[in-house]
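What you see is the complex with one protein chain gone and the rest in place.
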Amino acid sequence: MRLLGTASDKKLFDENGLRLDGRSPGDLRPIRIETDVLNRADGSAFIEWGGNKIQVAVYGPREAYPRHMQDINQAFVRARYNMAAFSVDERKRPGPDRRSMEISKVISEALQAAVMVELFPRAQIDVFIEVLQADAGTRIAGLTASAVALAAAGVPMRDLVVGCTAGKVDGKVVLDLSKEEDNFGQADLPVAIMPKSGKVVLMQMDGDLSIDEFNEATSMIFKATERINQIQRDALKKNYANTAQDWGE
Amino acid sequence: MSNVKQIVMPGDPVEVQNLKPRNGVYKCGDNKYCSQFFGILQESEQFVDVVPFTGKYVPRRNDKVIGKVIEIGPSMWIVDISSTYTTLLHMNDAPWRVTSGELKRYMNVGDYVYAKVLSINEIKESWITMKDVGLKKLEGGTLVSIPAPKVPRIIGKGGSMVNMIKDSTHTRIMVGQNGVIWLDGAPENVIVAIGAIRKVEEEAHTVGLTDRVKKYLEDKKGEIVGNSE
Partner (left out) sequence: MPRDELDVMSEIKRNYILQKIRKDGIRADGRKLDEMRKVVIQTNFIPRASGSAVVTLGRTKVVCGIKIEAGEPFPDTPNQGVLTTNVELLPMAFPTFEAGPPSEDSIEIARVVDRGIRESKMIDLQKLVVEPAKQVWIVFIDIDVIDYDGNLIDACTIAAVSALATAVVPASTIGQKDFPLPITCRPASVTMVKIDNIVVVDPDLEEEQIASARLTVTMAEDGHLKAMQKGEPGFFTFEEIQKAIKTSSDVGNQIRDIYPK
(Lines give C-alpha, C1' and ligand atoms only; values in the text may rest on other atoms or scores of the structure.)
Protein backbone atom coordinates (compact mmCIF):
# COMPACT_ATOMS: atom_id res chain seq x y z
CA MET A 1 0.00 0.00 0.00
CA ARG A 2 1.67 3.21 -1.09
CA LEU A 3 0.95 6.68 0.22
CA LEU A 4 1.66 8.66 -2.89
CA GLY A 5 2.61 12.26 -3.00
CA THR A 6 2.97 12.86 0.71
CA ALA A 7 5.67 15.46 0.63
CA SER A 8 8.11 13.25 2.42
CA ASP A 9 11.39 14.54 3.62
CA LYS A 10 11.67 11.15 5.22
CA LYS A 11 15.13 9.84 4.55
CA LEU A 12 15.01 6.10 4.33
CA PHE A 13 18.77 5.59 4.49
CA ASP A 14 21.23 7.01 6.97
CA GLU A 15 24.71 8.34 6.20
CA ASN A 16 26.17 4.83 6.41
CA GLY A 17 23.74 3.49 3.85
CA LEU A 18 21.77 1.67 6.51
CA ARG A 19 18.00 1.54 6.47
CA LEU A 20 15.77 3.09 9.12
CA ASP A 21 15.71 -0.12 11.13
CA GLY A 22 19.47 -0.54 10.86
CA ARG A 23 19.44 -3.16 8.11
CA SER A 24 21.64 -3.27 5.04
CA PRO A 25 19.86 -3.34 1.69
CA GLY A 26 20.09 -7.14 1.49
CA ASP A 27 19.10 -7.99 5.08
CA LEU A 28 15.99 -9.86 6.12
CA ARG A 29 13.96 -8.95 9.18
CA PRO A 30 13.88 -11.59 11.94
CA ILE A 31 11.52 -14.50 11.15
CA ARG A 32 10.12 -17.12 13.49
CA ILE A 33 7.63 -19.88 12.66
CA GLU A 34 5.81 -22.24 14.99
CA THR A 35 3.57 -25.16 13.99
CA ASP A 36 0.74 -27.10 15.65
CA VAL A 37 -0.38 -24.11 17.67
CA LEU A 38 -4.12 -24.78 17.28
CA ASN A 39 -6.08 -27.87 18.31
CA ARG A 40 -9.18 -27.86 16.17
CA ALA A 41 -7.61 -27.17 12.83
CA ASP A 42 -6.15 -29.98 10.75
CA GLY A 43 -2.93 -27.99 10.52
CA SER A 44 -1.72 -24.66 11.88
CA ALA A 45 1.21 -22.30 11.97
CA PHE A 46 2.08 -18.96 13.50
CA ILE A 47 4.64 -16.63 11.96
CA GLU A 48 6.42 -13.56 13.22
CA TRP A 49 8.24 -11.67 10.49
CA GLY A 50 9.53 -8.26 11.55
CA GLY A 51 6.51 -6.85 13.33
CA ASN A 52 4.08 -9.10 11.48
CA LYS A 53 2.14 -11.56 13.60
CA ILE A 54 0.04 -13.89 11.51
CA GLN A 55 -1.98 -16.97 12.47
CA VAL A 56 -2.77 -19.62 9.85
CA ALA A 57 -5.21 -22.55 10.14
CA VAL A 58 -5.85 -25.30 7.58
CA TYR A 59 -9.03 -27.33 7.32
CA GLY A 60 -9.25 -30.18 4.89
CA PRO A 61 -9.22 -31.62 2.43
CA ARG A 62 -12.97 -31.93 2.88
CA GLU A 63 -15.89 -32.31 0.50
CA ALA A 64 -16.62 -29.01 -1.19
CA TYR A 65 -19.92 -27.28 -0.48
CA PRO A 66 -22.15 -26.16 -2.01
CA ARG A 67 -22.28 -29.18 -4.27
CA HIS A 68 -22.27 -27.17 -7.47
CA MET A 69 -18.87 -25.77 -6.53
CA GLN A 70 -17.34 -29.23 -6.68
CA ASP A 71 -14.80 -29.95 -9.39
CA ILE A 72 -14.96 -33.66 -10.16
CA ASN A 73 -11.35 -33.67 -11.21
CA GLN A 74 -9.59 -32.04 -8.31
CA ALA A 75 -9.77 -30.08 -5.08
CA PHE A 76 -9.48 -26.33 -4.89
CA VAL A 77 -7.54 -24.38 -2.31
CA ARG A 78 -9.48 -21.51 -0.81
CA ALA A 79 -7.33 -19.11 1.14
CA ARG A 80 -9.01 -16.40 3.14
CA TYR A 81 -6.69 -13.55 4.05
CA ASN A 82 -8.11 -11.26 6.69
CA MET A 83 -6.72 -8.37 8.71
CA ALA A 84 -7.93 -8.11 12.28
CA ALA A 85 -9.47 -4.77 13.14
CA PHE A 86 -6.64 -4.10 15.58
CA SER A 87 -3.84 -5.16 13.25
CA VAL A 88 -3.11 -1.74 11.77
CA ASP A 89 -2.50 1.76 13.13
CA GLU A 90 -5.92 3.10 12.27
CA ARG A 91 -8.59 0.58 13.26
CA LYS A 92 -9.72 -1.35 10.23
CA ARG A 93 -13.41 -2.06 9.76
CA PRO A 94 -13.86 -5.84 10.08
CA GLY A 95 -14.68 -7.88 7.02
CA PRO A 96 -13.22 -8.47 3.59
CA ASP A 97 -12.38 -5.47 1.46
CA ARG A 98 -11.21 -5.45 -2.13
CA ARG A 99 -7.56 -5.64 -1.18
CA SER A 100 -8.14 -8.69 1.04
CA MET A 101 -10.09 -10.40 -1.71
CA GLU A 102 -7.33 -9.92 -4.23
CA ILE A 103 -4.71 -11.11 -1.77
CA SER A 104 -6.84 -14.14 -0.92
CA LYS A 105 -7.05 -14.92 -4.61
CA VAL A 106 -3.34 -14.75 -5.38
CA ILE A 107 -2.48 -16.76 -2.26
CA SER A 108 -5.03 -19.45 -3.18
CA GLU A 109 -3.53 -19.68 -6.63
CA ALA A 110 0.01 -19.94 -5.32
CA LEU A 111 -0.88 -22.74 -2.92
CA GLN A 112 -2.96 -24.52 -5.54
CA ALA A 113 0.18 -24.89 -7.64
CA ALA A 114 1.94 -26.76 -4.85
CA VAL A 115 -0.84 -28.89 -3.35
CA MET A 116 -1.57 -32.15 -5.16
CA VAL A 117 -5.18 -31.18 -5.75
CA GLU A 118 -5.68 -33.89 -8.34
CA LEU A 119 -5.69 -36.45 -5.51
CA PHE A 120 -8.90 -35.03 -4.04
CA PRO A 121 -11.70 -34.74 -6.55
CA ARG A 122 -14.76 -32.81 -5.32
CA ALA A 123 -12.93 -31.48 -2.28
CA GLN A 124 -11.70 -28.14 -0.97
CA ILE A 125 -8.90 -27.13 1.34
CA ASP A 126 -9.52 -24.04 3.44
CA VAL A 127 -6.59 -21.91 4.54
CA PHE A 128 -7.44 -19.17 7.01
CA ILE A 129 -4.87 -16.41 7.33
CA GLU A 130 -5.48 -13.92 10.10
CA VAL A 131 -3.15 -10.95 10.32
CA LEU A 132 -3.05 -10.03 13.97
CA GLN A 133 -0.41 -7.36 13.58
CA ALA A 134 0.63 -5.95 10.20
CA ASP A 135 4.12 -4.72 9.35
CA ALA A 136 4.45 -4.86 5.56
CA GLY A 137 4.83 -8.04 3.55
CA THR A 138 1.76 -9.66 5.15
CA ARG A 139 0.71 -11.60 2.08
CA ILE A 140 4.13 -13.19 1.68
CA ALA A 141 4.43 -13.93 5.39
CA GLY A 142 0.92 -15.41 5.38
CA LEU A 143 1.70 -17.54 2.35
CA THR A 144 5.01 -18.75 3.80
CA ALA A 145 3.22 -19.82 6.99
CA SER A 146 0.35 -21.37 5.02
CA ALA A 147 2.71 -23.78 3.27
CA VAL A 148 3.99 -24.89 6.67
CA ALA A 149 0.45 -25.33 8.01
CA LEU A 150 -0.54 -27.41 4.97
CA ALA A 151 2.48 -29.68 5.39
CA ALA A 152 1.74 -29.97 9.11
CA ALA A 153 -1.84 -30.97 8.25
CA GLY A 154 -0.54 -33.88 6.20
CA VAL A 155 -1.76 -32.45 2.89
CA PRO A 156 0.27 -33.93 0.02
CA MET A 157 2.27 -31.26 -1.80
CA ARG A 158 4.81 -31.16 -4.60
CA ASP A 159 7.01 -28.81 -2.60
CA LEU A 160 6.67 -26.14 0.05
CA VAL A 161 6.00 -22.55 -1.03
CA VAL A 162 8.24 -19.76 0.20
CA GLY A 163 8.31 -16.07 -0.56
CA CYS A 164 9.94 -12.72 0.07
CA THR A 165 9.46 -9.12 -0.99
CA ALA A 166 11.89 -6.63 -2.45
CA GLY A 167 11.46 -3.04 -3.48
CA LYS A 168 13.09 0.23 -4.31
CA VAL A 169 13.75 2.89 -1.74
CA ASP A 170 15.41 6.23 -2.52
CA GLY A 171 16.48 4.74 -5.82
CA LYS A 172 18.14 1.73 -4.23
CA VAL A 173 16.91 -1.87 -4.52
CA VAL A 174 16.31 -3.42 -1.08
CA LEU A 175 15.12 -6.76 0.27
CA ASP A 176 12.12 -7.31 2.57
CA LEU A 177 10.42 -3.92 2.80
CA SER A 178 9.55 -2.52 6.20
CA LYS A 179 6.35 -0.58 6.80
CA GLU A 180 7.88 2.85 6.12
CA GLU A 181 9.70 1.55 3.07
CA ASP A 182 6.46 0.09 1.73
CA ASN A 183 4.64 3.38 2.32
CA PHE A 184 7.27 5.82 1.11
CA GLY A 185 9.31 3.70 -1.28
CA GLN A 186 9.17 3.58 -5.06
CA ALA A 187 8.39 -0.05 -5.82
CA ASP A 188 7.07 -3.19 -4.14
CA LEU A 189 7.67 -6.68 -5.50
CA PRO A 190 6.31 -9.71 -3.60
CA VAL A 191 7.39 -13.06 -5.10
CA ALA A 192 6.79 -16.64 -3.98
CA ILE A 193 8.31 -19.81 -5.39
CA MET A 194 8.40 -23.55 -4.93
CA PRO A 195 11.98 -23.75 -3.65
CA LYS A 196 13.11 -27.06 -5.15
CA SER A 197 12.37 -26.03 -8.70
CA GLY A 198 12.40 -22.24 -8.49
CA LYS A 199 8.98 -22.13 -10.13
CA VAL A 200 7.30 -18.80 -9.50
CA VAL A 201 3.78 -19.20 -8.10
CA LEU A 202 3.11 -15.67 -6.90
CA MET A 203 4.39 -12.45 -8.33
CA GLN A 204 3.03 -8.93 -8.19
CA MET A 205 4.67 -5.61 -8.62
CA ASP A 206 3.71 -2.01 -8.36
CA GLY A 207 5.79 1.13 -8.57
CA ASP A 208 8.64 1.86 -10.93
CA LEU A 209 11.48 -0.54 -11.69
CA SER A 210 13.83 -0.61 -14.62
CA ILE A 211 14.47 -4.07 -16.00
CA ASP A 212 17.92 -4.09 -14.40
CA GLU A 213 16.42 -3.17 -11.05
CA PHE A 214 13.85 -5.92 -11.46
CA ASN A 215 16.61 -8.46 -12.05
CA GLU A 216 18.56 -7.20 -9.06
CA ALA A 217 15.47 -7.42 -6.86
CA THR A 218 14.53 -10.92 -7.97
CA SER A 219 18.08 -12.12 -7.49
CA MET A 220 17.98 -10.89 -3.88
CA ILE A 221 14.62 -12.57 -3.39
CA PHE A 222 15.74 -15.94 -4.72
CA LYS A 223 18.75 -15.96 -2.40
CA ALA A 224 16.63 -15.00 0.59
CA THR A 225 14.11 -17.76 -0.04
CA GLU A 226 16.82 -20.32 0.67
CA ARG A 227 17.17 -19.01 4.19
CA ILE A 228 13.44 -18.64 4.73
CA ASN A 229 12.78 -22.15 3.46
CA GLN A 230 15.24 -23.46 6.04
CA ILE A 231 13.26 -21.64 8.74
CA GLN A 232 10.11 -23.39 7.47
CA ARG A 233 11.79 -26.78 7.62
CA ASP A 234 13.17 -26.19 11.10
CA ALA A 235 9.72 -25.19 12.32
CA LEU A 236 8.18 -28.41 11.02
CA LYS A 237 10.93 -30.58 12.43
CA LYS A 238 10.95 -28.94 15.84
CA ASN A 239 8.07 -30.98 17.29
CA TYR A 240 9.58 -34.23 16.09
CA ALA A 241 12.92 -34.24 17.82
CA ASN A 242 13.34 -38.02 18.23
CA THR A 243 12.50 -39.67 14.96
CA ALA A 244 10.72 -43.00 15.05
CA GLN A 245 12.11 -46.42 15.07
CA ASP A 246 9.73 -49.12 13.90
CA TRP A 247 6.49 -47.58 12.82
CA GLY A 248 4.74 -50.88 13.47
CA GLU A 249 2.97 -53.00 10.89
CA MET B 1 15.50 -52.52 11.52
CA SER B 2 16.42 -50.29 14.44
CA ASN B 3 17.98 -47.46 12.53
CA VAL B 4 16.76 -43.92 13.12
CA LYS B 5 14.44 -42.96 10.31
CA GLN B 6 14.72 -39.89 8.17
CA ILE B 7 12.22 -37.05 8.34
CA VAL B 8 11.26 -35.69 4.94
CA MET B 9 9.24 -32.73 3.66
CA PRO B 10 7.21 -32.24 0.50
CA GLY B 11 9.56 -32.00 -2.45
CA ASP B 12 12.51 -33.68 -0.74
CA PRO B 13 14.29 -36.21 -2.97
CA VAL B 14 13.80 -39.85 -1.94
CA GLU B 15 16.49 -42.45 -2.58
CA VAL B 16 14.80 -45.44 -4.18
CA GLN B 17 17.73 -47.60 -5.41
CA ASN B 18 16.41 -51.10 -6.10
CA LEU B 19 13.22 -50.74 -4.07
CA LYS B 20 9.76 -49.91 -5.41
CA PRO B 21 8.42 -46.42 -4.58
CA ARG B 22 4.95 -46.87 -3.06
CA ASN B 23 2.96 -44.55 -0.77
CA GLY B 24 3.67 -40.90 -0.22
CA VAL B 25 6.19 -40.47 -3.04
CA TYR B 26 5.78 -39.06 -6.52
CA LYS B 27 7.85 -38.97 -9.67
CA CYS B 28 9.58 -35.61 -9.86
CA GLY B 29 11.95 -36.18 -12.77
CA ASP B 30 13.67 -38.86 -14.83
CA ASN B 31 14.17 -41.69 -12.37
CA LYS B 32 13.76 -39.21 -9.55
CA TYR B 33 11.27 -39.52 -6.74
CA CYS B 34 10.21 -36.96 -4.18
CA SER B 35 8.21 -36.98 -0.98
CA GLN B 36 4.61 -35.76 -1.04
CA PHE B 37 4.40 -35.41 2.69
CA PHE B 38 5.94 -34.08 5.84
CA GLY B 39 6.61 -37.45 7.45
CA ILE B 40 8.95 -40.38 7.87
CA LEU B 41 10.81 -42.19 5.12
CA GLN B 42 10.24 -45.90 5.52
CA GLU B 43 12.11 -48.66 3.72
CA SER B 44 10.92 -52.25 3.83
CA GLU B 45 12.26 -55.21 1.90
CA GLN B 46 10.44 -54.30 -1.27
CA PHE B 47 9.10 -50.80 -0.92
CA VAL B 48 9.92 -47.23 -0.12
CA ASP B 49 7.10 -45.27 1.56
CA VAL B 50 6.74 -41.88 3.12
CA VAL B 51 4.34 -42.06 6.03
CA PRO B 52 2.88 -38.68 6.96
CA PHE B 53 2.83 -37.74 10.64
CA THR B 54 -0.83 -36.87 10.36
CA GLY B 55 -3.62 -36.47 7.84
CA LYS B 56 -7.10 -37.51 6.90
CA TYR B 57 -7.99 -41.16 6.51
CA VAL B 58 -7.84 -42.46 2.92
CA PRO B 59 -10.26 -45.38 2.56
CA ARG B 60 -8.98 -48.69 1.22
CA ARG B 61 -11.04 -51.71 0.30
CA ASN B 62 -11.58 -54.09 3.20
CA ASP B 63 -10.45 -51.61 5.86
CA LYS B 64 -12.52 -51.88 9.05
CA VAL B 65 -13.68 -48.42 10.05
CA ILE B 66 -15.82 -46.78 12.70
CA GLY B 67 -18.12 -44.06 11.43
CA LYS B 68 -20.94 -41.80 12.54
CA VAL B 69 -24.27 -41.60 10.72
CA ILE B 70 -24.80 -37.97 9.70
CA GLU B 71 -27.68 -38.20 7.25
CA ILE B 72 -30.33 -40.69 6.22
CA GLY B 73 -31.69 -41.12 2.73
CA PRO B 74 -34.56 -43.29 1.54
CA SER B 75 -32.28 -46.26 0.91
CA MET B 76 -28.95 -45.47 2.51
CA TRP B 77 -27.17 -44.01 5.48
CA ILE B 78 -24.53 -41.32 4.90
CA VAL B 79 -21.63 -41.94 7.25
CA ASP B 80 -18.75 -39.74 8.36
CA ILE B 81 -15.54 -41.76 8.65
CA SER B 82 -13.23 -38.82 9.37
CA SER B 83 -12.03 -38.87 5.82
CA THR B 84 -12.09 -36.13 3.21
CA TYR B 85 -15.28 -37.69 1.92
CA THR B 86 -18.36 -39.16 3.52
CA THR B 87 -19.23 -42.76 2.73
CA LEU B 88 -22.49 -44.52 1.99
CA LEU B 89 -24.05 -47.58 3.63
CA HIS B 90 -26.78 -49.05 1.49
CA MET B 91 -29.72 -50.70 3.23
CA ASN B 92 -28.92 -53.94 1.44
CA ASP B 93 -25.50 -53.98 3.11
CA ALA B 94 -26.98 -53.80 6.61
CA PRO B 95 -27.62 -56.94 8.71
CA TRP B 96 -31.34 -56.12 9.13
CA ARG B 97 -34.31 -56.51 6.74
CA VAL B 98 -34.74 -52.81 6.07
CA THR B 99 -37.54 -51.37 3.98
CA SER B 100 -37.05 -48.18 2.03
CA GLY B 101 -37.83 -45.11 4.12
CA GLU B 102 -37.57 -47.05 7.36
CA LEU B 103 -33.85 -46.75 7.93
CA LYS B 104 -34.24 -44.58 11.04
CA ARG B 105 -35.62 -47.55 12.95
CA TYR B 106 -32.35 -49.40 12.77
CA MET B 107 -29.77 -46.64 12.87
CA ASN B 108 -30.32 -42.97 13.36
CA VAL B 109 -28.29 -39.83 12.89
CA GLY B 110 -25.62 -39.77 15.59
CA ASP B 111 -25.30 -43.55 15.83
CA TYR B 112 -21.91 -45.15 15.34
CA VAL B 113 -21.25 -48.17 13.21
CA TYR B 114 -18.31 -50.58 12.88
CA ALA B 115 -18.18 -51.43 9.18
CA LYS B 116 -15.93 -52.48 6.32
CA VAL B 117 -15.01 -50.53 3.18
CA LEU B 118 -16.67 -52.25 0.25
CA SER B 119 -15.66 -50.17 -2.75
CA ILE B 120 -14.30 -46.81 -3.93
CA ASN B 121 -14.56 -45.13 -7.34
CA GLU B 122 -12.23 -42.69 -9.14
CA ILE B 123 -13.90 -39.63 -7.76
CA LYS B 124 -13.54 -41.05 -4.24
CA GLU B 125 -17.15 -41.90 -3.60
CA SER B 126 -17.15 -44.98 -1.37
CA TRP B 127 -19.47 -47.55 0.08
CA ILE B 128 -19.23 -49.50 3.32
CA THR B 129 -20.94 -52.71 4.42
CA MET B 130 -21.91 -54.32 7.70
CA LYS B 131 -22.09 -57.74 6.18
CA ASP B 132 -19.06 -59.38 7.68
CA VAL B 133 -18.01 -61.02 10.93
CA GLY B 134 -17.94 -58.68 13.90
CA LEU B 135 -19.42 -55.67 12.13
CA LYS B 136 -22.27 -53.98 13.96
CA LYS B 137 -23.96 -50.88 15.22
CA LEU B 138 -22.05 -49.73 18.30
CA GLU B 139 -23.90 -49.45 21.60
CA GLY B 140 -22.47 -48.01 24.79
CA GLY B 141 -18.78 -47.59 25.34
CA THR B 142 -16.86 -44.48 24.43
CA LEU B 143 -14.99 -43.14 21.43
CA VAL B 144 -11.61 -41.57 20.90
CA SER B 145 -10.16 -40.14 17.70
CA ILE B 146 -6.57 -40.14 16.50
CA PRO B 147 -5.09 -39.21 13.12
CA ALA B 148 -5.30 -42.19 10.75
CA PRO B 149 -1.55 -42.39 10.02
CA LYS B 150 -0.96 -43.19 13.70
CA VAL B 151 -3.24 -46.23 13.73
CA PRO B 152 -0.42 -48.69 12.98
CA ARG B 153 1.34 -47.41 16.10
CA ILE B 154 -1.72 -47.98 18.24
CA ILE B 155 -2.07 -51.51 16.90
CA GLY B 156 1.63 -52.31 17.11
CA LYS B 157 3.47 -55.22 15.53
CA GLY B 158 0.96 -58.07 15.30
CA GLY B 159 -1.36 -56.21 17.65
CA SER B 160 1.23 -56.01 20.44
CA MET B 161 0.53 -52.42 21.51
CA VAL B 162 -3.27 -52.51 21.56
CA ASN B 163 -3.27 -55.93 23.22
CA MET B 164 -0.94 -54.65 25.92
CA ILE B 165 -3.33 -51.78 26.61
CA LYS B 166 -6.39 -54.06 26.52
CA ASP B 167 -4.90 -56.61 28.87
CA SER B 168 -3.54 -54.15 31.41
CA THR B 169 -6.78 -52.19 31.61
CA HIS B 170 -9.30 -55.02 31.16
CA THR B 171 -11.09 -53.07 28.45
CA ARG B 172 -12.52 -54.02 25.09
CA ILE B 173 -10.99 -51.94 22.31
CA MET B 174 -11.87 -51.81 18.63
CA VAL B 175 -9.56 -49.78 16.41
CA GLY B 176 -10.91 -48.44 13.13
CA GLN B 177 -8.34 -47.97 10.39
CA ASN B 178 -9.75 -44.48 10.06
CA GLY B 179 -8.46 -43.49 13.49
CA VAL B 180 -11.70 -43.80 15.42
CA ILE B 181 -11.31 -46.09 18.43
CA TRP B 182 -14.12 -47.60 20.52
CA LEU B 183 -13.51 -48.66 24.11
CA ASP B 184 -15.68 -50.34 26.70
CA GLY B 185 -15.08 -51.33 30.30
CA ALA B 186 -15.20 -49.98 33.82
CA PRO B 187 -15.02 -46.17 33.67
CA GLU B 188 -11.74 -45.95 35.62
CA ASN B 189 -10.16 -48.50 33.30
CA VAL B 190 -11.34 -46.74 30.18
CA ILE B 191 -9.72 -43.54 31.43
CA VAL B 192 -6.38 -45.27 31.82
CA ALA B 193 -6.71 -46.91 28.42
CA ILE B 194 -7.48 -43.57 26.79
CA GLY B 195 -4.45 -42.11 28.57
CA ALA B 196 -2.30 -44.79 27.00
CA ILE B 197 -3.80 -44.15 23.58
CA ARG B 198 -3.17 -40.41 23.87
CA LYS B 199 0.39 -41.12 24.89
CA VAL B 200 0.92 -43.20 21.78
CA GLU B 201 -0.71 -40.49 19.67
CA GLU B 202 1.54 -37.75 21.03
CA GLU B 203 4.75 -39.75 20.93
CA ALA B 204 4.02 -41.90 17.89
CA HIS B 205 7.17 -40.82 16.13
CA THR B 206 9.60 -41.43 18.99
CA VAL B 207 11.99 -44.21 19.84
CA GLY B 208 11.32 -46.41 22.89
CA LEU B 209 7.60 -45.75 22.91
CA THR B 210 6.55 -49.31 23.72
CA ASP B 211 8.58 -49.28 26.92
CA ARG B 212 7.21 -45.93 27.98
CA VAL B 213 3.61 -47.06 27.44
CA LYS B 214 4.36 -50.20 29.41
CA LYS B 215 5.68 -48.08 32.26
CA TYR B 216 2.65 -45.79 32.09
CA LEU B 217 0.31 -48.77 32.41
CA GLU B 218 2.28 -50.19 35.31
CA ASP B 219 2.26 -46.84 37.09
CA LYS B 220 -1.52 -46.71 36.68
CA LYS B 221 -2.08 -50.24 38.02
CA GLY B 222 -3.53 -48.92 41.24
CA GLU B 223 -6.24 -47.03 39.38
CA ILE B 224 -7.39 -50.05 37.39
CA VAL B 225 -10.43 -51.90 38.63
CA GLY B 226 -10.48 -55.68 38.56
CA ASN B 227 -6.83 -56.31 39.19
CA SER B 228 -6.58 -59.30 41.48
CA GLU B 229 -4.02 -58.07 43.98
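Letters A and B mark the chains in the order given here, with residues in each chain numbered from 1 onward.
Please note the rule applied: a residue touches a chain if its C-beta (ideal position, glycine included) is under 8 Å from a C-beta of that chain, and two chains touch if they have at least 3 such contacts.
This is a predicted model, so every value here is computed, not measured.
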{"item": "Neighbouring displayed chains - absent chain, whole complex", "value": "A"}
{"item": "Identified contact with the non-displayed chain, of A:Phe13, A:Tyr59, A:Phe214 or A:Tyr240", "value": "A:Phe214"}
{"item": "Chain A, residues in touch with the chain not shown (by the definition above)", "value": "3-7, 77, 98-99, 101-102, 104-106, 108-110, 112-113, 189, 194, 198-211, 214-215, 218, 222"}
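Here, only the chains that are shown with their structure count from here on.
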{"item": "Rounded Å distance, chain A centre to chain B centre (Cα mean)", "value": "34"}
{"item": "Interface residues, chain B side, partner chain A - complex", "value": "1-2, 4-7, 9-11, 24, 26, 28, 34, 36-40, 42, 51-56, 84-86, 122-124, 147, 149, 152-153, 155-158, 161, 204-208"}
{"item": "Touching residues on chain A, where the partner in the complex is chain B", "value": "42-43, 60-63, 72, 114, 116, 120-123, 151-160, 194-196, 233, 236-237, 240, 242-249"}
